[in-house]
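For this view, one protein chain was removed and the others were kept in their places.
Lettered A, B, C, D and E in written order, each chain numbered from 1.
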Amino acid sequence: MKVVTIGEIMLRLSGEGFLRFVQADKFDATYGGGEANVCVSLANYGHDAYFVTKLPKHEIGQSAVNSLRRFGVKTDYIVRGGDRVGIYFLETGASMRASKVIYDRAGSAVSKADPSEFDFDRIFGDADWFHWTGITPAIGAGGRALISEALKAAKKHKVTVSVDLNYRKKLWSAEDAAKCMAPLMRYVDVCIGNEEDAEKCLGFKAGKTDVASGELELGAYRGMFAEMRDAFGFKYIASSMRESHSASDNTWSGIMYDGKEFYQSRKYQVRIVDRVGGGDAFASGLIHGLSAKPDFKRALDFAVAASALKHTVFGDYNLVSADEVETLLQGDVSGRVRR
Amino acid sequence: MKVVTIGEIMLRLSGEGFLRFVQADKFDATYGGGEANVCVSLANYGHDAYFVTKLPKHEIGQSAVNSLRRFGVKTDYIVRGGDRVGIYFLETGASMRASKVIYDRAGSAVSKADPSEFDFDRIFGDADWFHWTGITPAIGAGGRALISEALKAAKKHKVTVSVDLNYRKKLWSAEDAAKCMAPLMRYVDVCIGNEEDAEKCLGFKAGKTDVASGELELGAYRGMFAEMRDAFGFKYIASSMRESHSASDNTWSGIMYDGKEFYQSRKYQVRIVDRVGGGDAFASGLIHGLSAKPDFKRALDFAVAASALKHTVFGDYNLVSADEVETLLQGDVSGRVRR
Amino acid sequence: MKVVTIGEIMLRLSGEGFLRFVQADKFDATYGGGEANVCVSLANYGHDAYFVTKLPKHEIGQSAVNSLRRFGVKTDYIVRGGDRVGIYFLETGASMRASKVIYDRAGSAVSKADPSEFDFDRIFGDADWFHWTGITPAIGAGGRALISEALKAAKKHKVTVSVDLNYRKKLWSAEDAAKCMAPLMRYVDVCIGNEEDAEKCLGFKAGKTDVASGELELGAYRGMFAEMRDAFGFKYIASSMRESHSASDNTWSGIMYDGKEFYQSRKYQVRIVDRVGGGDAFASGLIHGLSAKPDFKRALDFAVAASALKHTVFGDYNLVSADEVETLLQGDVSGRVRR
Amino acid sequence: MKVVTIGEIMLRLSGEGFLRFVQADKFDATYGGGEANVCVSLANYGHDAYFVTKLPKHEIGQSAVNSLRRFGVKTDYIVRGGDRVGIYFLETGASMRASKVIYDRAGSAVSKADPSEFDFDRIFGDADWFHWTGITPAIGAGGRALISEALKAAKKHKVTVSVDLNYRKKLWSAEDAAKCMAPLMRYVDVCIGNEEDAEKCLGFKAGKTDVASGELELGAYRGMFAEMRDAFGFKYIASSMRESHSASDNTWSGIMYDGKEFYQSRKYQVRIVDRVGGGDAFASGLIHGLSAKPDFKRALDFAVAASALKHTVFGDYNLVSADEVETLLQGDVSGRVRR
Amino acid sequence: MKVVTIGEIMLRLSGEGFLRFVQADKFDATYGGGEANVCVSLANYGHDAYFVTKLPKHEIGQSAVNSLRRFGVKTDYIVRGGDRVGIYFLETGASMRASKVIYDRAGSAVSKADPSEFDFDRIFGDADWFHWTGITPAIGAGGRALISEALKAAKKHKVTVSVDLNYRKKLWSAEDAAKCMAPLMRYVDVCIGNEEDAEKCLGFKAGKTDVASGELELGAYRGMFAEMRDAFGFKYIASSMRESHSASDNTWSGIMYDGKEFYQSRKYQVRIVDRVGGGDAFASGLIHGLSAKPDFKRALDFAVAASALKHTVFGDYNLVSADEVETLLQGDVSGRVRR
Partner (left out) sequence: MKVVTIGEIMLRLSGEGFLRFVQADKFDATYGGGEANVCVSLANYGHDAYFVTKLPKHEIGQSAVNSLRRFGVKTDYIVRGGDRVGIYFLETGASMRASKVIYDRAGSAVSKADPSEFDFDRIFGDADWFHWTGITPAIGAGGRALISEALKAAKKHKVTVSVDLNYRKKLWSAEDAAKCMAPLMRYVDVCIGNEEDAEKCLGFKAGKTDVASGELELGAYRGMFAEMRDAFGFKYIASSMRESHSASDNTWSGIMYDGKEFYQSRKYQVRIVDRVGGGDAFASGLIHGLSAKPDFKRALDFAVAASALKHTVFGDYNLVSADEVETLLQGDVSGRVRR
């Protein structure tokens, strides 16, 4: 399957271990971003995964490209130019101390890109799937224009489209988000988003749910999903479910709706190594699952197991193979040494 | 608020991660000590925090000064001279393996300091609060003389005085401790100490409590606190409460008594990153709380939340802001990423 | 007590923290192997512990020797020659992601060694105990010949013999293992092995046990141990018991049988730092316990406590002292800082 | 002496050792910038050194403040606000491979600062010296306005003013530089700049000099300095002189003119550890020298020795004491161990 | 230009800095090998560079693939299978202490590969250049067969062929080398080799040259090159020239002969960061130069400048761009900071 994702890849600077920002004299330099993370994961699963963005010509831009190539992503469509690579600083939390992200992404090359720099017909001509997230239109006019043109081209070439709504309050208001995102939903076949995303990006509400505690009212979700489907004609709606007991321990699961059935996956207790990119691992698992599994329930099971594993992997990227996910799906959470 | 603390700051040498001493080929070099830790924490909360000690003129002494300055502590009153900076080696435990401390602090500059080297009238003339611990008199004649003169000056200038009893069996016997400490209690407004401290430093006993298991008989504590108050006239008596399930997991809370009411805080489950300095974070939280909160119960709540957070921070210093403590006080222990 | 162990010591290359193999740009280089691990642990307990193997003359071979010397093992009987030091790569798992081992040990110097290179009369002339594992005959003709000659010499010199069956499916088939191992059992006084080892190496079966889940049927074990004892005349049969809840948390205990009584130790909840070498720590604890403790039950208790502690120590070697094990045996799992 | 410097402090991200950007998976995080570097050095020499800038409230901004406090700089006048801390990436060269800098500083808090945010009367009221560089006006309108207002206030309070012209071609054209800088020269007492700076910032030309080779025509310099003095009325004009044999080895010296005499210092052969900040170390050495030495020649000697030493210190800051410079001034370049 | 190289890529394990093997507790893990190094360098210069080899399916094999992809090499033709990745350990020397290499490469997947696993018609069908080295036939029957079949296919498809003779005395005798290599020379257009290679691999002799001292008799070389050309019909013969003053400082140049003219390049003084791969950087520079430069002299100049730069880059790979080589070719060895 040829999969395309479009968005921003950032330089991620994280202190060592659990050091606070003010203690950090070194940063681990990795790269990540919602759409890039999905792309790496799909390359791991064996797909021809293309990441599309714009990156400066200098060596930091090149390092972002190299990071993608290293893990098998095709970078042929990446445009080179512009001034800077977006950056985010990450402080890793523990116990009741939350992880913190400081964004320094304004003015990145892709946020100022022009759609004319990309040959969307070439990109989507032989593509099977296009995935994007609500972050890209939020980063600036460049991102908005890019997604808009990409969606038209994708539809023209009959490419399946998935979106992860991913509302980011630092990037735009709910009002701006809804105004931009709602019209784009008609291009979307598979919609991923939790309650907050649905409310902020699309104006929907799941009823009373306490996001911080992670206690979820499934009934409310089911109703919200049905309404969303009615409004936008999605084929599938799905969401990962995180119950945050602390920065160190979460319960992880997922729900999905196909217009008829509402399905909830099993739950995993995760001891967290790095939870950034967990949602992206869910999205990529779902895309792979829908392409490789006989029904949407098993696709969801794959997505949940894959993204549970992501929480044990350092960095944004979910560096697990389909075989490793399958092993977990077969029920072995024992973590016994494989030799 | 101008706060003064007096004591010893040591070079702390800790191996990487959970390495045992005999495996360590590198040491992380940080600085800490009960009174210095309290001072850094109070500087974080926005107070004018002065740490008073004596340190050698050489670069290891300078590095201790720099470590304090870096985190906002005023070092104007630090006297330079003497031969060595006290050292402690730290091995970080996990699960049922306890952390270990090897002290190499004998002969440090401050343990041999002379009170005449310090201008206590200048130090305390415009001060609001003076905090000290039972460690300083225990490290040697210099420390004892320093505290004695400092207490007199503090009283003269009507400075509020708090003490953390902090009994250290490697430094002195219970007999010596009691002989030295009891007479100093009349200068003290706020006394912090757990059952063992009260017994060893002041001769009190809380009844049957199993320190190792951390199961506490609150009734016994209440009685002991009342007796202590009667004997020494403290305005407040407080103690942190640690239930040690293992080197990795503790339950953390605190108790406090104002002569009328005995108050117990909520309990936090802490997954430990670094528990050294937890008690000092409690003391500094209490000092800040008593100065900023409307009643002693909320002061205790602040102290307990602040020191629970300390357990997630590497090093002796509690590098958390008052805002971060407030967020935890509002009940969110979910550890969800802040972005 | 003079103890001898014979086998292969490998260079262990493990990535930093929880990094996956494909992320590792650095490897921590330590050394380990079943018999070497037992030897280091016995040296820690104060025994004259000799490790016998063959290692190349080059610096990687020398580094393996140095690693043993550093922790007190006598290396006088190590023969130098051959081409390579066996290697194993280790990826450390977390939560539901299992640790992984990639072996690169074929053709190691000891796997091709000739018994004539070793003076077994000198080695065993004044020895008290000989320990070996089922790995050494599995690595090649050299290993098999070595163990065979060593066992003869040990018996000749009336040395107590213990074995850890340690079946490794990557090294040989159950059929080959049984054919080789069964005849060697007549030299053995103390046999250590879990159900899988007994089945694969000796052809025994403990009934229905789910190794992955770690739920054990003790009744079945007791029957199997009795049969094994009848068949081979072991004085003691023992096994560690691991219940793997995840790669991060295990429950650890042990069982032992002396022909009359079947004894089960207490259970420890272990938060894992490094579980490789846990079984070897059990074996060395048992050897020390049987030599130093008044009865086999207390020997087992020592072995279980010692190997529980191992799970908190980085590397293959169990770098804990007998004193530390005793402290844990007295019941203090609180992990409170020792200062 | 109370010294004030105003400018931008950046987060410096440098790879380990000589790694190229595309190899760097970790960055050392330090802080630096022309005016901040001068300030740290002057604090080392014992002056009351104040650095004035604007930095975001978040933890990266705080870390920049902490870095200054750590080394004794007064940060009381730093305004907190704005969005980002400027960044520069540094790749350290060796032999014929040059070091590389990638700037990512557009939009930093200080580049958008408003002079009204600073109380220049308070800042300069009791100040003795004000140092600035040509970089600050180049970074944006905020920087230009800041310098302009600061110079007025400095003159009003009779503060000695020094400038390091520091032309940066990535920040502005020679035309823009000259238009902005020339009018500001009337506030300047001490002007530091090499031939390229003088040409690009002020329109002067030293005749034929090959900057790359570092072969200098002193006669041409003397003439240029005389003309500059005539044009702008500087009391002193000085320049460091670098002969770049390779990225690893340079020859370092300085020249200075007081309107009557043209003086050239001795030359030092430097084996380079980190040459960034070498020019700033020259400037701070000169400021200290002019305040502490009996004549301008010895001031220059101090500046050259101090900045030669800087080349052996990692990071932008010149962490050497006045005593260490004096030792070198006395002629001992032997580098024998001091114990 | 589509370029193909075939050979072995090894895991390189080097200690930190100048640590000796017996001090190394960590190894930097990079990947390299003569042909892979050439391929990475050509990818850097913008060519479609394909590396052909066989690597195990496990994660160490995958990491070797990822290392190539990261730097732009096409890995489509790499066959996956076999047991192990060859390893070499590297100790970095300094001053009069030489660097040391310990090879642990016996039995690598590619050394046992079968030509039938590769589709040479597909590989060479549209290729422009094929480069190989004398190492590949030396590692085993698999390597020999691979090269033999590859050369036939390359000739069939009219691909230009270059070889770096690269005699390795640890891998085979001069006798075996000559027997194998001489017949393969008829496929070769461009032959790279120094005096020792020519003698050991082809039986030629340059007269008296002291390899250790690096003093070279150019006249003897010219004669040898002419004889070699007569014997094998090479279009070009070239050699890099290393004068080893110490492990830290070398003089580097090159010579080349086209049947008519014998040309010697300029000499570079190199302060060494990592000299492994210097010869491979020369080969790749020559291949690029011959394809991009107007005459063979400028090709040699490019090759020498490129490989001089390699000595300043950590790892086997020459991570420099063609632009960077051009800058050096223009004569700037000053190493001034590029900003």
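Here is the rule we go by: a contact is a pair of C-beta atoms (placed from the backbone, for glycine too) under 8 Å apart; a residue touches a chain by one contact, two chains touch by 3 or more.
Fair warning: this is a prediction, and the values are worked out from it, not measured in the lab.
Touch, as defined at the top, links the missing chain to these shown chains in the whole complex: B, C, D, E. When the whole complex is considered, the residue among E:Tyr77, E:Tyr103 or E:Phe232 that touches the unshown chain is E:Tyr103.
Across B:Met1, B:Ile60, B:Cys180 or B:Leu329, the residue that sits in touch with the chain not pictured is B:Ile60. Where subunit B meets the omitted chain, the residues involved are 13, 20-22, 24-30, 58-60, 62-63, 66, 83-85, 87, 89, 91, 100, 102, 104, 106-107. The omitted chain makes contact with subunit E at the following residues, 17-20, 22-23, 93-101, 103, 168, 170, 211-214, 242, 244-249, 275-276. Counting the whole complex, the residues of subunit C in touch with the unshown chain are 66-67, 69-72.
To be clear about the criterion, only the chains that are shown with their structure count from here on.
When the contact pairs of A-B are matched by residue number against A-E, C-E or B-C, over half are shared only with B-C. Centre to centre, using the average C-alpha position, subunit A and subunit D are separated by 45 Å. Centroids of subunit C and subunit D (each the mean of its C-alpha atoms) stand 62 Å apart. Shared interface positions of subunit B, i.e. residues touching 2 or more other chains, are given as 17, 71. Listed by label, the pairs of touching chains are A-B, A-C, A-D, A-E, B-C, B-D, C-E, D-E.
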